[in-house]
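Note that this is a trimmed complex: some chains were dropped, and none of the rest were shifted.
Lettered A and B in written order, each chain numbered from 1.
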């Protein structure tokens, strides 16, 4: 039994057993989903706690969280979730991409939400956040939010795709 | 031969062999590229089918697709790809970041496309989409698009980096 014999294999296996618990080779993807009830009209909902919950329930320590809202009239971003900005952000978007202007989109569907599509195209429907030691790497006053730009209440499906080890 | 002897190693190895085929530990990265012929001037091209093709040709089931356009005068986002919005988005960008204004960028290169750089900085050149069960997790009326803001026709290189298992 030399160094490339069976004891070698055993040794190798135990090295790799360590890998399983502490090291690379233990990467995986974990998919989580939840629903946010939104009132539309630039509704901003803090989803940081729910995304952190997904991470807590996963087996992952370090990696990235891709947070996505399905649909084309909403977006994911981050903000300091405080009452002032909850007014400022809708007011800013109303100035840049007014809801009371007529858009070609409405000629197609007559649902009056062309502006919400433009906002979603601009701010985009996913945002990726690194995590380490099972914690989202965000600033102290930085929250993950879903922004619903539609002109009616919606049930929004949020996908949290965790990739890491 | 105790529980930490050779039989333990064998057992461990077979557990890990299962991992290879069905489970985590089978993560990988697959890189795809394709070219889009664009006419510039806020050309919007639906690339959902081509990104899904990359995913179909990969060995991956679950993960994330990072879709990126190389260059600094284009962007990747999602939209409902219908004729109304194909007019609304260029009109919106023309209002926010007009093409007929003079920009300092043109003092450097005299190529008259300062506005296209600003649009690319704002909307950004990559977008990440989760996938599960070999399907991109997008809404029913949500398409992945490359937006080419340059002031001439271009051949655009799109990179699709798939990370998953």
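Note that in this section contacts are C-beta pairs under 8 Å (C-beta built on N, C-alpha and C of every residue); 3 or more make two chains touch, one makes a residue touch a chain.
Values in this document were obtained by computation on a predicted structure and should not be read as measured data.
Visitor: Assuming the 2 chains shown are copies of one sequence, what number of copies does the full assembly in this structure comprise?
Guide: 3
We take it that only the chains that are shown with their structure count from here on.
Visitor: Between subunit A and subunit B, what distance separates the C-alpha centroids? Give it in angstrom.
Guide: A distance of 16 Å separates the two centres.
Visitor: For the complex, which residues does subunit B have touching subunit A?
Guide: 4-6, 8-9, 12-13, 16, 24-25, 27, 62-64, 77-80, 82-85, 87-89, 91-92, 96, 122-124, 127-130, 132, 137-139, 141-142, 163-165
Visitor: What does subunit A use to touch subunit B in their complex?
Guide: That would be residues 6-7, 9-10, 13-14, 16-17, 20, 25-29, 31, 64, 66, 68, 70-72, 96-97, 103-109, 114, 117-118, 120-122, 124-126, 128, 159, 161, 163 of subunit A.
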